[in-house]
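Quick one: structure below, then a few questions.
All protein chains of the complex are present and in place, except for one that has been dropped.
Presenting chain A:
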Amino acid sequence: MLSQRQLALILIAPGLLLVAALFLYPLGFSLISAFTKPDGSLTLDWFAKAYELYSTDIVFTVVIVLASCGLTALAAIVIAGTLTLGENPWIVGTLKALYRWPLFIPFIVAAQCMRTFLAKNGLMNNTFVSLGLMEPLSAVSYLDWRGIIATFVWKQTPFVALLLAGALASIDRATLEAGRNLGASRVRVLVELALPQVMPTLLVALVLSFVTMLSVLSVPMMVAGSQPTMLTVDMAFRINSYGDYATANALGVITYLISAGAAILYLKRGLSKEAAP
């Protein structure tokens, strides 16, 4: 007769095996490969090489992702705030119906759309020209770092806004009414009374967005030129062009450390809040 404990182990075994084979093994293998020479001895050579070749791209990646997170937060706050405190039923209704759409569009499709939208003779510039707002000659392409940020913000804003609007809807509405009753405008109510109550949710949504943006390959590859570019493109390049798994893995470890940094910042904030009297 099997004990409860053995039975439980048997039940979770298939799932555990899948995780081990498809996730833990490749992750461990990549980590080891980033720190070892072909002969098996430990080394930091791959990191030195990664730093030498791609230090600009590391900074570029961090700046792009941070800027995108900041703009995403801003856009999401505006949308979620309008949904929560908006008084015009038409604006709120239209926004509610529209804002989630980008959630269902894959990054690669979003990137393709941005190419046609932001190019030198793309939809945006053509519209400006036809409206007489811009001379055809002064049109410039936005298919560089600005294009990447635009795509990331467009794609991630609905996700952050969705979580934020949910959190805002669940706080006691009377706390917002109390603010207005005392004389605060809706913007002040949002910034000073509503947002501080949902800050943990906003941070979780932003940390998740940060990690997602860090791991997207299609957007920097399709929207921007080759230099400087994001670490995902560099990794793909090392593997596809040179079969250089070691350097690609070193870049992977660096990416992992950056995303771990975001998670640590979040955890630290959470802990200091709990420790407060």
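As a working rule, a contact is a pair of C-beta atoms (placed from the backbone, for glycine too) under 8 Å apart; a residue touches a chain by one contact, two chains touch by 3 or more; residues count from 1.
One rule holds in what follows: contacts and distances are computed from a predicted model.
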With one chain of the assembly withheld, which option in "ResB-like domain-containing protein", "3-oxoacyl-ACP synthase", "Carbohydrate ABC transporter ATP-binding protein (CUT1 family)" or "NADH-quinone oxidoreductase subunit J" matches that chain's UniProt protein name? "Carbohydrate ABC transporter ATP-binding protein (CUT1 family)"
Per the definition of touch given earlier, which of A:Gly81, A:Gly122, A:Pro158 or A:Gly179 contacts the omitted chain? A:Gly179
Residue among A:Gly15, A:Gly40, A:Gly132 or A:Pro196 that touches the chain left out of view: A:Pro196
Interface with the unshown chain - residue positions in chain A: 172, 174-175, 177-185, 188, 193, 196-197, 277
